[in-house]
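Let me begin by presenting the structure, written as structure tokens, before commenting on it.
In this view, the complex is presented without one of its protein chains, the others remaining in place.
Moving on, here comes chain A:
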Amino acid sequence: MGNKTLALADVASHVESGMTIGIGGWGSRRKPMALVRQLLRSDVTDLTVVSFGGPDVGLLCAAGKVRRVIYGFVSLDSIPLDPHFRAAREQHGLPVTEYDEGMFVAALRAGASRLSFLPTRAGLESDVLRRNPELRTVASPYDDEVYVAVPGIRLDVALIHLNRADAQGNGQYLGPDPYFDDVLAMAADRCLLSVEKIVDTAELTATAPPQSLLISRLFVHHVVEARNGAHFTSCEPDYRRDEAFQRHYARSAADPDAWRTFTEEFLTGDEDQYQAAVKSLRTLEGAPA
């Protein structure tokens, strides 16, 4: 079994301009933000981003790295809309493929199974079909029903973040919801998994049940240790969403000058500098670190 650990600084060398990348998590929950921040620091561009979107989508849009977004929604959960994504749509007409959430799941499951499509009722007679004219319907061979044939999505790269993994790429989630990270990993040619902590294989099941092992090394190409790597989104039970920071992000995003300051403070340095800046912001505000 090979050692698949990768330094965070080397992540961007596995993502090329023009690729289709899937990003795990859901809204503003367990997003692989450290991996996303590495993309922000790189010169990669022209990405097709596939995501149950949160600030991952917003940040990549703000950095001008996105060609198209394929999504079920884009939301920060406690703040309904990501301001950068809104601006990209309203001011720059960013192209999108907006699916019903269930259609989006069907697309990922089809991709994971290497199927051309999966049939679903979701989307029938809605404008999701009219606005995405490449979508087709399919007649059932068994009765008179008609379904939406959601095309399978294959990803060049999937980026996901979990609580723990071993160095061989066996990934474990300890929070309440796996989201669709396992499906993304299976739908991707290569999966980069970041985790809060890399541990010995035996340690994975020492205190948590085997059912928490969400992703097998079969589907993981590289493992990156990134403490606080989902910040400012949640990574239960290791930490909750940093609501104060998220508000700071959304407020800054609404104003070009404030955004420049935010970028200088948090995004121009490396990940260690980001984490240090977050810590010092907390100290300034008197919040517990």
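One rule holds for everything that comes next: contacts are C-beta pairs under 8 Å (C-beta built on N, C-alpha and C of every residue); 3 or more make two chains touch, one makes a residue touch a chain; residues count from 1.
In this section, contacts and distances are computed from a predicted model.
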Inset, instruction - Select, from "CoA-transferase", "Ion-translocating oxidoreductase complex subunit C", "Glutathione-binding protein GsiB" or "2-hydroxyacyl-CoA dehydratase", the UniProt-recorded name of the complex's unshown chain. - result: "CoA-transferase"
Inset, instruction - For the chain that's not shown, point to the residue among A:100, A:166, A:196 or A:271 touching it. - result: A:100
Legend entry - Touch criterion as defined above, residue of A:20, A:48, A:120 or A:212 at the omitted chain: A:120
Legend entry - Absent-chain contact - pick from A:20, A:75, A:170 or A:228: A:75
Legend entry - Touching residue (missing chain; options A:2, A:141 or A:176): A:176
Inset, instruction - Against the chain that's been left off, what residues of chain A make contact? List them. - result: 26, 71-75, 80-81, 85-86, 89-90, 93, 95, 98-103, 105, 120-128, 130-131, 139, 143-147, 176-180, 183
